[in-house]
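Shown here: the complex without one of its protein chains, the others still in place.
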Amino acid sequence: MAAWLVRRLAASIAIVWAVVTLTFVIVHLAHGSPCGQSDGRPVAPETCAALIRRFGLDRPIGIQYVKYLGALLRGDLGESLALHRPVADALAEALPNTFTLTLTALVIDFALGLALGVYQAARERRFGDIALGNAALFVNSMPTFWLGLVLLLLLAQWLRLFPVGGLRDLVLCPRMDSLPCLADFAWHLTLPALTLGLVGAAGTARYQRAALLEVVRQDFVRTARAKGLPERRVLLVHALRNALLPLVTLFGLTFPFLLTGAVLVETVFAWPGMGRLAVTAILQRDYPVVTAAALIASVMVVLGNLLADVLYGVADPRIRVRAT
Amino acid sequence: MTEPLLRVRDLKTYFVTEHGSGTARAVDGVSFDLYPGETLGLVGESGCGKTVTSLSVLRLIPEPPGHIRPGSFIEFAGRNLLTLAPRELRAIRGNQIAMIFQEPMTSLNPVFTVGDQIAEAAIVHQRLSRRAARARAIEMLKLVGIPDPAQRVDHYPHQMSGGMRQRVMIAMALVCHPKVLIADEPTTALDVTIQAQILELLERLQAELGMAVMLITHDLGVVAGSADRVVVMYAGQVVEQAPTPDLFARPLHPYTVGLLASVPRLDAPSRARARLHGIPGQVPAASDWPGGCRFHPRCPYAWDRCREEEPPLLDASTGEPGSHTVRCWLLTEPQRRTGRPGS
Partner (left out) sequence: MSVWNWLAVGGAAVLALVAVAEIRRRTGTGSSGRRFFRHPSAAPALFVLAFFVTVALAAPLVTPYRPYVQIDITRLANHAPSTQFPLGTDPFGRDVWSRLVYGARISLGIGALAMLVAVTTGVVVGGVAGYFRRWVDATLMRLVDVGLAMPRVFMLLMVVALWDHVPLTVLVLLIGLTGWFGTSRLVRAEVLSVREREFVAAARALGAEPARVILRHVLPNAAAPIIVSAALGIGNVMLLEAGLSFLGLGVPSPAPSWGNMIADGWPKMAVAWWASTFPGLAISLVVMALNAVGDALRDALDPRKETA
């Protein structure tokens, strides 16, 4: 187990290193342009020279690369061009919001997806299964941000059940320190998390249904029925426990999906997270912020996959025992 | 004579296959009785419908594609299992009628300990507490001859050998002391030495617990030592049925004769023991049974009548009427048997 974990960690670190190198190349390419033919906005020569000096672009590229790596290792993600502050600070502010959003969405995704998938598998090819299957396919095919817009229009603007965006009511709750303010925060969180979670849940349901139907055909399910167990127990205990194993793999795949969705959903709901930060930065060509966000997102995906692998080992007794 | 515990009459279980090859008549009019405390052997080559017959008894046929045809009748302790409400049926499954399967490797749930899986039926049917059920599971593991039962109870199936797992399956089936045990090829997937141990175990447990056993196998040799009566199946039908000594002394259906010829001799060298082919050809697909007598394409004695007309079960008993029945036209023209086969 330990040796496997070390190997797995080494591979993850190598991937992150490759992503870092890629971001370096991109930043380099991007900073090559502001002095040159950046059409539209002409850049004053002194600004250009200042930029070049500031980013050490006059040094040999090898040195720049080493310095870049060194800075990253110290947690220095560079200086934002538009915000005039360290990128690390801006990200540190945005990340908790993104985490809250994606983790809430993850819970909705898996809880709802699991329930729907099990229900559909239990009613295989009957009306409930087919209707829900088509509905899930449709939701799963929507652009996430568009679903956000529709929910925003229906629930926030027309029915006024939810706020139209933002993190919290800044007038009533300048700081989040009381129970009503926490409730206000949850109220603001509901629509974006629901948007992200619903699209994910539709995919999870499809996956879970297939996994469960696969398990239901196996011999040990027949054994469980032969024991005289109620169908509910056969399905929810014997079959589901086995069908949850592939779900752990799905967990690893869900991370990139949620982060991708967060970029757009945060924009739609003015949710001050990493995705919105990156989008705003992009529109201002604020490269240090954009690449840092991409880097963080990749690290999260790599960690998510690592976590999924470890979870798989814990969840499956066949692996668990062999590994110890 | 006593009343039968399980009475199966004209059982028909068909599968509707999707890819156009039509309906598979896997079990097509099977009747037999199982008496309290006896061992009944159900014998036939692979694909004859033995498993489907046994699954039908507990209504474990996957539906769709399968279904038990109306007109079939399965009576257990005076009640028709085919019309029973799901709830009452569950009260019988695993409690009064239990079953063990051919594949010990895949028939146990990989994510639960064997103890939990044995205890489960006791918890559901006898309302035992978890603690009492665990004690019962250990007791059962000891009963089926697993060493260190107190440790083994917490093991997962993959930590055990095939023979061990089959013992666990047996423990699981017997935890509620059922009246009937259906054992579907319990030894086919196991090594020869383990096979003998498992059969011995079954025999001992039957004597101790006094249940009726339906022992399914493709090997008449397995049946010879343990069964009181034998039902021979071919192509979804019963082709011969007799008390074991009678069947071995006086096999009447050419199929039974062929099966007997392929019983491995225990004194033969082990390589030759593997499988001797007494019957040419193979069991046809269940969607495609031959007309007339279903065995006629493989039968050395077949003549015109066999190709055209399906024989009924004919009584060939020397003792009690109905104790030995055969589905073969040779019974009406016994002189053909002495003649050169195939003429």
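Chains here go by letter, A and B, matching the order in which they are written, and residues are numbered from 1 within each.
Simple rule for what comes next: a residue touches a chain if its C-beta (ideal position, glycine included) is under 8 Å from a C-beta of that chain, and two chains touch if they have at least 3 such contacts.
On a predicted model such as this, the values are computed, not experimentally measured, just so you know.
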Considering the complete complex, of A:Leu149, A:Ala270 or A:Val310, the missing chain is touched by A:Leu149
Contacting the left-out chain in the complete assembly, out of A:Leu132, A:Leu259 or A:Ala308: A:Leu259
Option from A:Val19, A:Leu240 or A:Ala308 whose C-beta touches the chain left out: A:Val19
Could you pull out which residues of chain A are in touch with the chain that's been left out? 11, 14-16, 18-19, 22-23, 26, 29-30, 33, 38-40, 130, 134, 137-138, 140-146, 149-150, 152-153, 157, 256, 259-260, 263-264, 267, 278-279, 282-283, 285, 287, 290-291, 293-294, 297-298, 301-302, 305
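Assume only the chains that are shown with their structure count from here on.
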Rounded to the nearest whole Å, what is the centre-to-centre distance of chain A and chain B, using the mean of the C-alpha atoms as each centre? 54
Please output the residues of chain B touching chain A within their complex, sorted ascending. 55, 58, 60, 62, 86, 90-95, 98-99, 101, 103, 106-112, 120-121, 124-125, 156, 158-159, 169, 172
Per the contact definition, I'd like the list of chain A residues that touch chain B in the complex. 217-220, 222-231, 233, 238, 241-242, 245, 316-318, 321
